[in-house]
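Remarks on the structure that follows.
A single protein chain has been removed from this complex, and every other one stays in its place.
Labels run A and B following the written order; every chain starts at residue 1.
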């Protein structure tokens, strides 16, 4: 069974390995896949974006564990979420907002059975002491509903959708990647069939979508339908983030036709 | 069989992958788990701390390989250490000091059978040419004692224990983590049952232990019993290291009652 891990633990400390040790102690055959441990500390929104970009590509039944958990040690709850194809574990803090957004069928439980935790639970490291053992037991076939109780009042988080007004789509930058590409919330499918698309950002106008980064000279800005199935702003051999001094939430407008 | 890796090789070079290739060539079914490859170059003490935080959580029989090895190519010896539950491979330089500290039952050998090394051994990359094949053979069931000879005069390293004088415990900061938490050598169990604990560091007094990071306002200092089963200094949504300008070895005092 596949278990993926998304955390803000970094890879310099023993934290991720301790989680893996606990998982493998319970489920020796689990195939553990790192999504990212480079989520900036406590950045729940970034965690939500990163798991969104990874989980749809995993096989049915995969267990996705997200531990970005500023509230560790408080009374905040831990969610066990079952969608049609996957299981998710995450604190009740919005880290699964994109999952809830596209999976109305999701069944949500909150972890409430300490017999599935480690015997001793620390105040600061529930990744190792609660999330990892829960993941291990799920991988061994314990059904989500046995780990806790149904829970309706979970934190759904806020997904900012792009708005469409006739030939005008108003969206925003929701993430940057390593290359400095700026990923927007404007769905690729809204643009894919348009005869013409112009893109407006920070007072600039791009007259059409590009089909590859090399469509423009090195250092030049372009707009493209990216791998996240969304409109992205990029710079050939450079960073759109740096070139335009973009921030998260920056408005991006696409004009069709 | 599980093999964990802790090195200062980083992840930008082919070194870690070369080790994994060698291991898998000998033991195709080995499950290799990275503990960390971000140990600062030649920082044996940090390696000791990191493996200490990971190995106790792995299943019985796991093989833990630590390669932080400034003396590579010299006559320094390579240790094969068998404790009740685990096997360790490391240079004879103190990287296993915490293991020796808590495992008086450890049996120590030094690697001395080149037939278990790679056929050619380079001067600078014993991780690939000696440690990896030894780990592979251990994973295949070769017993530690067959890889070398018993060795008593190994480097135990120095573990600085906290000192207890009646109601006063004097310890020090032994590590920082990604968040800037300062982990001390004051054991959690010495404090867990106290009615009251005050913590002194750098002229400041914390009047009690916190139960979660959110017990104090954002940016404020707190003391908490952390996941390493030790007293830690933290800042809610911040870094204790930065806020107090802490260094390794900084004195921390806990006053009970």
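List of remarks:
Convention: contacts are C-beta pairs under 8 Å (C-beta built on N, C-alpha and C of every residue); 3 or more make two chains touch, one makes a residue touch a chain.
Quick caveat: nothing in here was measured; it's all calculated off a predicted structure.
Among the residues A:158, A:212 or A:247, only A:212 touches the chain that is left out of the figure. From the options B:109, B:125 or B:176, the residue with contact to the unseen chain in the full assembly is B:125.
Shown as candidates are A:33, A:112 or A:163; the residue that touches the absent chain is A:33. Among A:13, A:129, A:172 or A:232, only A:232 touches the chain left out of the display.
Touch with the hidden chain on the side of chain A covers residues 2, 4, 11, 31, 33-39, 49-59, 62, 177-179, 211-214, 224-227, 229, 232, 234, 237. Annotation for chain B: contacts to the undisplayed chain at residues 8-15, 17-22, 24-25, 28, 32, 41-42, 70-74, 122-125, 128-129.
Keep this in mind: only the chains that are shown with their structure count from here on.
Chain A and chain B, compared by their mean Cα positions, are separated by 31 Å.
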